[in-house]
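Mind having a look at this structure? Questions to follow.
Missing here is one protein chain; the remaining ones are kept as they sit in the complex.
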Amino acid sequence: MKVGVLGATGYTGQELVRLLQQHPESELVYLGSSSSSGKSYEVMFPQFSDGRIGLLDDEEVPDLDVLFCALPHGLTAGRAAKWLERGIKVIDLGADFRIKNPETYESWYNCTHPAKEIIPQAVYGIPELYREEIKGKSLIANPGCYPTATLLALVPLFEKGLVSTKNVIIDAKSGVSGAGRSANLANNFSEVNENFKAYGVASHRHTPEIEQQLTLAANDEVLVNFTPHLVPMIRGILTTIYTELAPGVKEDDLLTCWQEYYAEEEFVHILPEGIWPQTKFASGSNHVFLQLKVDQRTNRAIIVSAIDNLIKGASGQAVQNMNLLWGLPENMGLEMRALWP
Amino acid sequence: MKVGVLGATGYTGQELVRLLQQHPESELVYLGSSSSSGKSYEVMFPQFSDGRIGLLDDEEVPDLDVLFCALPHGLTAGRAAKWLERGIKVIDLGADFRIKNPETYESWYNCTHPAKEIIPQAVYGIPELYREEIKGKSLIANPGCYPTATLLALVPLFEKGLVSTKNVIIDAKSGVSGAGRSANLANNFSEVNENFKAYGVASHRHTPEIEQQLTLAANDEVLVNFTPHLVPMIRGILTTIYTELAPGVKEDDLLTCWQEYYAEEEFVHILPEGIWPQTKFASGSNHVFLQLKVDQRTNRAIIVSAIDNLIKGASGQAVQNMNLLWGLPENMGLEMRALWP
Amino acid sequence: MKVGVLGATGYTGQELVRLLQQHPESELVYLGSSSSSGKSYEVMFPQFSDGRIGLLDDEEVPDLDVLFCALPHGLTAGRAAKWLERGIKVIDLGADFRIKNPETYESWYNCTHPAKEIIPQAVYGIPELYREEIKGKSLIANPGCYPTATLLALVPLFEKGLVSTKNVIIDAKSGVSGAGRSANLANNFSEVNENFKAYGVASHRHTPEIEQQLTLAANDEVLVNFTPHLVPMIRGILTTIYTELAPGVKEDDLLTCWQEYYAEEEFVHILPEGIWPQTKFASGSNHVFLQLKVDQRTNRAIIVSAIDNLIKGASGQAVQNMNLLWGLPENMGLEMRALWP
Partner (left out) sequence: MKVGVLGATGYTGQELVRLLQQHPESELVYLGSSSSSGKSYEVMFPQFSDGRIGLLDDEEVPDLDVLFCALPHGLTAGRAAKWLERGIKVIDLGADFRIKNPETYESWYNCTHPAKEIIPQAVYGIPELYREEIKGKSLIANPGCYPTATLLALVPLFEKGLVSTKNVIIDAKSGVSGAGRSANLANNFSEVNENFKAYGVASHRHTPEIEQQLTLAANDEVLVNFTPHLVPMIRGILTTIYTELAPGVKEDDLLTCWQEYYAEEEFVHILPEGIWPQTKFASGSNHVFLQLKVDQRTNRAIIVSAIDNLIKGASGQAVQNMNLLWGLPENMGLEMRALWP
C-alpha cells in the first residue's frame, strides 16, 4: 500500500510518519510540504532518521493508495475531488469534511467552503462508533481531538436515551501539542509552564462538530457548553462531562451501556470502579479510558474520558481508519501502549 | 506583634514563614512542628535562611499575639480554646472551624469534631466578602483554596440573585502543591508530569464548605457539582463555573455586579473583555483574576477565576486576615505581584 | 520463549512489561513482586491492560527461558546461581554483576557481595560494544543508565587512543524516572518541577562502572570526574563529556572513529554537523544520539550523548540483549522511534 502525507512537518504529520514507519503493510512514498519542499526529513527531524525516509516533496501529489492530509482547514477540500478521481483514498485530518451543513461550517470557521458538493461523500471517521459506514468509503473526515474524546463517552449513552439532551456541559483540557507546531509566543515554554487557562470560551470550533454527532445519536437537537483549557503538558486530552440522567436511569445503566457497546473494542477501556482516567494512561497509544459516577445529591452524571490528542485524537485514528478501509486488523501499527512513566 | 506558626514545615507553613519574614509589623517568634522539633529551620530550608529564623520548636505554644495553625484537620480544634483563653488570636488554615454544622463536618471528614462548642466563635475569613464580620474576632477559619476561588466569583452574584441556585457546576483545577508536602507515590514527579486527571469526584471535602457559603449568599439551599482536577504544575487554582442566569439577567448585569462589589478591592481584578484568567497571573501573589461570558445559545454563564492556592488560597489570605484583625493595611507584606514568567 | 520479570512494578519492570507485551517472540508468563504478590497487574496499571497479563506472583520463579531481574542491588546475586542451574538465562538490570572486582563493588555499594564466585560468568551487556562476548552467555549484567550513555560515546575513542586517559570529566543529566518508583519527598512534583540540581557529587555508584570499562578500552587506568544532575523531566539522559585530545588528533579523527565503529548499528546516530543531541530525540526509543566538537582554543573535545534512561539505559537494552542471546534480530520489539513531541 503506497501512502503519502501532506503537511508532513506539523505535529500530526510527524506522528503519521512515525506510525507509518512502523506499519507493516504501508510504504511511505510521499511527504508533502509547502514550506520545506526539497529539504531532508531526516535532517530536519533526526529523531525519525532511519536511512529510508526521503526528501520532503512539494504539494504535487503522486499516485498513491492513501493520502493523509494534515493541513490547516480550508487547504484540503478544494483539491480532494481531483485526488478522489485519481483513485486515491483521502483521509483528511483537517476540519473541511467534518461538518455536514456548509452554512454551519462557514459560520464557525469564518470562510467559504471550497467544495461543498463533495461533503456528502465524506464519512465521519471514528471506527468504534461508525465502523460500518466507514468501510468502503474513499473520503474520511478524521474527527477533531476534542470531539473524539467527547463522542466516545457520550454517543452510546445518547443512542440509548440514557441521558438528557439538555444541559450538557463539556469541560475539556488539552496538552499544548494540540496548538500545532508553530512559532507562537502564547505557546512559548515560559508562558505555558506552571500555568493553566481556559481559551475559546463559548466559541471553539469543535462545538458544532460535537453537537452534530450528538444530535444524530439522540435523534433530537443537542446544544452543549464546551470549554477547552490548556494544560502545561505536551500530549493528552481529558474531558469532564456533566449530564442529567433521563428519568429512572441509574449509574449501573450507564456503565452497562458502555460495557455492551465496547465489549469487542480493543482500544476502549472502561476502568474499574474508583479508578479515574489519567491522560498519561493513553499517552503514546491509540487507547481511550472512560469512567463515570452519578452524584446522587444532584442526579447528574460526571463522565470522564482520556485520550492522546495526537494519536486517538488525530494520527492514530487516521491509521485505524486506513486499516479499516483496507480490511487490515484495526490495530495494525497501533499496538504500542502508553509510554509510562 | 509576636506571631507563631504551628505546622511550619508543610507548604502552607513554609509560605507563612516566607511572607512573615517580610512583614514589617510582625515578629516571627515561634515555629512549631511535631516531627522536626529541635531542628534548624534554616538548614532544613536554606531557601529561607537569613540568620534570624530560630530552631523548630515543639508544639508547646508560647505567649503570642497571633498563632497560625497550618495543621491537618482535627489537630487544631481541640487545643484552640486554651489558646484563645490565653489571649492568642488563632488563624486556622485547616478545616476545623469552616463548617458551621458539626454533623456536616463529621459526615464529610469522617471524624468526630473535637470542640463543637467553639465553632460559633469562628468567622469564615475571606476579607473581600466578610470584612465587617472578621474585624475584632479572635478565631478565624481561613477558607479552603477551592472555596476561596469559587466564592470570590459567585458570592456577589448569588447575593444579588443574578444566577439560579440550581445546576451550579464547578470544574476546578489545582497545582500539585495543594496535596501538601509529603512523600506520596501519587505525587511523584514521574507520575504527575505530562499527566492530568480528576480526583475526589463527587466526594471532595470542599463541597460542603462551598455550599454553606453559597446558601448563605443566596438565602436558599444551593447544591453544587464540584470536580477537582490535578494539573502538572506546582501552584495555582483555576475554576470554571457553569451557572444558569436568573430570568431577565444579562451578561452586563453580572459584570456590573462584580465591578461594584470589588470596586475598592486591591486584590481582585475583573479582566478586560476577551482576556481570560491564567493561574500564572496570580502565582506568587495574593491577587485574584475573574472573567465571565454568557453563552447566548444556552443562556448559561461561564465564569472563571484564578488564584495562587498557597497564597490567596491559604497563607496570603491568612496574613490578610491578620492585617485586618490588627487594623493594619490589608496588603501589608502582600504587595508582591506574580512571578512572571 | 517464556520470559519473566522479577520486580515488575518498578519503572524498569513496567517498561519491560510494556516492551515484552509487543515482542513477537516472547511470552510473558511470570511477573514477580515482593510487595504486590497476588494483585492484578492490569488493575494496578490500567495503562497496560490487555486482558492477557495475569496476576503478580511472588518471588518463586517458575521455569523460564529468560528471567529479567529489575531489583535493587543486592537482591539478585544471591539467587542467580540457582536460576542458572535450572537453565534460566538471567538478565540483571541491577548492579550486582557489573563490577568485576568485588572489593570495588563492596566499597561503592557499602555491602557484602552475596555471590562473588559467579561474577566471572557475567558479561557486561552493551551489544554495540561487546556483541561477540555476549553471544552464548547465560548471565548478563545489564549496564547502568549513565554508563550506557557515557560508554557508547567514549569506548570507541579510547580503544583507538584518540583521547587522553587523564582529565576526563563527565557532566551528566537525568530525568526523574531514574530515581525509581517510590514515595520520596525529594521526588515530589512540587520539589522537582522548575528546579535543577546536582546530586551524588564525587560519590555516585556509576563512577567505578564507567572507570572499569574505560580502563579496559584504553588499556590504561582511567579515573573520571562524574557528576549527575536531576532534570525536571521524566525520561532521558544527556551526558556532556570533556576530554583532552591525544597528540596530533583532530576533530575529524574522532568523528571518523565513531562513524566506522557504528556504521552498521541501527540504534546509534552520529548527528549531522551543528545538530546536537536532545534527550527527546531518544525518548520512548532504544536509540542513541551522538555529537562532538573540538574547542580549538583549549584543544578539548566536548562530546554529548543522549538516550532514554529507561529504554537504552535499562529495559530496552535488556530486551536487545535477550534478542542477541536468542539469535533474534536485535531490534525485534524495539522498532518504535521517539514519541515526539
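Each chain gets a letter, A, B and C, in the order it is written, and its residues are counted from 1.
We take it that contacts are C-beta pairs under 8 Å (C-beta built on N, C-alpha and C of every residue); 3 or more make two chains touch, one makes a residue touch a chain.
Fair warning: this is a prediction, and the values are worked out from it, not measured in the lab.
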Option from B:L64, B:I210 or B:I234 whose C-beta touches the chain left out: B:I234
Selected residue (touches chain absent from view) among C:Q213, C:T279 or C:N323: C:T279
Missing-partner contacts on chain A, residue numbers: 11, 175-177, 179, 181-185, 187-190, 192-194, 232-234
Touch list for chain C against the chain that is not drawn: 167, 169, 171, 173, 175, 190-191, 193-199, 201-202, 223-225, 227, 229, 231-236, 238, 240, 242, 276-280, 283, 293-295, 297-298, 300, 302, 304, 306, 341
Absent-chain interface as seen on chain B, which is shown: 11, 14-15, 18, 21-22, 43, 45-50, 177, 181, 193-194, 234-235, 269, 271-272, 275, 280-285, 289, 335-341
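The rule is short, and it goes like this: only the chains that are shown with their structure count from here on.
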Same or different residue numbers at the chain A/chain C copy interface, by half rule: same
Central chain (distance from its CA mean to the mean of all protein CA atoms): A
Distance from chain B to chain A - Cα centre to Cα centre, in angstrom: 38
Distance from the mean Cα position of chain C to that of chain A, given in whole angstrom: 36
Chain B, residues touching no fewer than two other chains: 175, 190, 193-194, 232-234
